[in-house]
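The structure's right below; bear with me while I get my questions together.
Then we have subunit A:
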Amino acid sequence: MEPVIKVNNLVQKIGRKPLLQGITFEVMAGECLGIFGTRGAGKTSLIHILAGVDRFSSGQITIYGHNIRKTEKFKRDIGLVTQANSLFRDMTVVENLDFIAALKKAPKANVLEMIERFNLKEFLSKPAAALDIGALQRLSLACAMLNRPKLLLVDEIMKDIDLPSRNLILSELEQFSAGGGTCVSAISTLTICDYIDKVAWLEGGTITLYDLQEAQAEWDRQEKYYAEQSGRCHA
Partner candidate 1 sequence: MKQILNIAYYEMMHILKERVLFLMIFFVPLLYASLFGLVYVSGILQHVPLGIVDLDHSKESRDVVSAFENTPDFKVIPEVTTYAALEKGMKTGLIRAGVVIPEDYSQKLSQHQLTQILTIYDGSNLIYGFNTRKYFQQVLNTFSADHTAAYLSGLGMTKHEITNVMDTVSYSMEIWYNPTLSYATFIYMGLALMIFQQIGLLGIGLTATREKERNTWIQFLSAAVSPWKIFLGKALPYYIANFFNYGLVMWVAVRFVNVKIEGSVALIVLLGLLFDIIVVSAGFVVSVYVPNSLLVTRYLMLISVPIFVSSGYSWPSTHIPKIINELVRLMPYTWMAEGFRLLTVKNLGFSYLVDKIIVLIVMAAISLFFALTFSKRRKPPAQTGLAVNGSISYPDKSCLRL
Partner candidate 2 sequence: MLKQCRAVLERELFYMWRDKSLRHILLIGPLLGLLLFAGVYSYQRIGNIPTGIVDLDNSSASRQVVEELKNSQNLQVAAYFDSFAQLKESIKRGEVIVGVVIPDNFGKNVALHRQTRVAVVIDGMNMAYATNASSAILTVTRTFGAQVGIQTLIAQGIQANQAQEAYQSIAFPEEAWFNPTLNYAYFTVLGFALNVWQQCLTLAACMTIIGENGLRSWLQIKTSGISSAVLFFCKSLVHIAVFMLIVFPLYYLAFVVFKLPLACGWLNLLSFTLIFIIALHSLGTMMSSISRNAVDASRYGMIIALPAFVISGYTWPLEAMPQWVQHAAWFLPQTWFFQGLNYLTFKNPGWGFMSHYYLALGLMAVLFYSVAALRLMVENFLPKGGLM
């Protein structure tokens, strides 16, 4: 089976500073890849590159068989939730949905469905700027899903949000995976990530692939190691 995303030797430099130094990985259909790293490791850059938003220095990326440097077609099948909010703050919730649906050429029915699924009815006429973070992330995901993407790119979607929203989003993500959807999710903690199958640990511009348990074990190991190093804990 052809992988959904094929990244080969991806290099990204910001100015003269190298950020990603030759990353290679694949994501198969139905898989959910978590990109894990601390702040500044390049998670957001990687997501933006995959979404076809940022230019990159060198390397090859194919998504659904399209070379993403060359075409816009693959964007029909992806949904993107950014870390820094990218919704239209001067518009209401329903205007956001409507406008982004127009950009994505998604039918009206999808808008109604998303309002239902993400429980946005009570906010419809509120400006997006006035939403709390939980509702905002629900709206972000709703907007990303408007075109019924096959590939979802989400960036730190769970950070700092309230529990009801978290559960709603988690169940949507799980449902998405169950429906055969592929997902790449940038995360900065290894908690609340049951929906993830594989972890790409991004550090120093390169990645190491783990499965979830391995990654969590590695995190625990490092945590302990550094604690001992600093002499903070001798256990």
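The candidate set was assembled so that all candidates are chains of the complex that A comes from, given by their letters.
Note that in this section contacts are C-beta pairs under 8 Å (C-beta built on N, C-alpha and C of every residue); 3 or more make two chains touch, one makes a residue touch a chain; residues count from 1.
It should be emphasised that the depicted structure is a prediction, and the values quoted were computed from it without experimental measurement.
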In-complex contact partner of subunit A, selected from candidates 1 or 2: 1
Touch list for subunit A against partner candidate 1, complex: 12, 14-15, 17, 45, 48, 51-56, 69, 72-76, 78, 80, 82, 84-91, 95, 98-100, 102-105, 143, 147
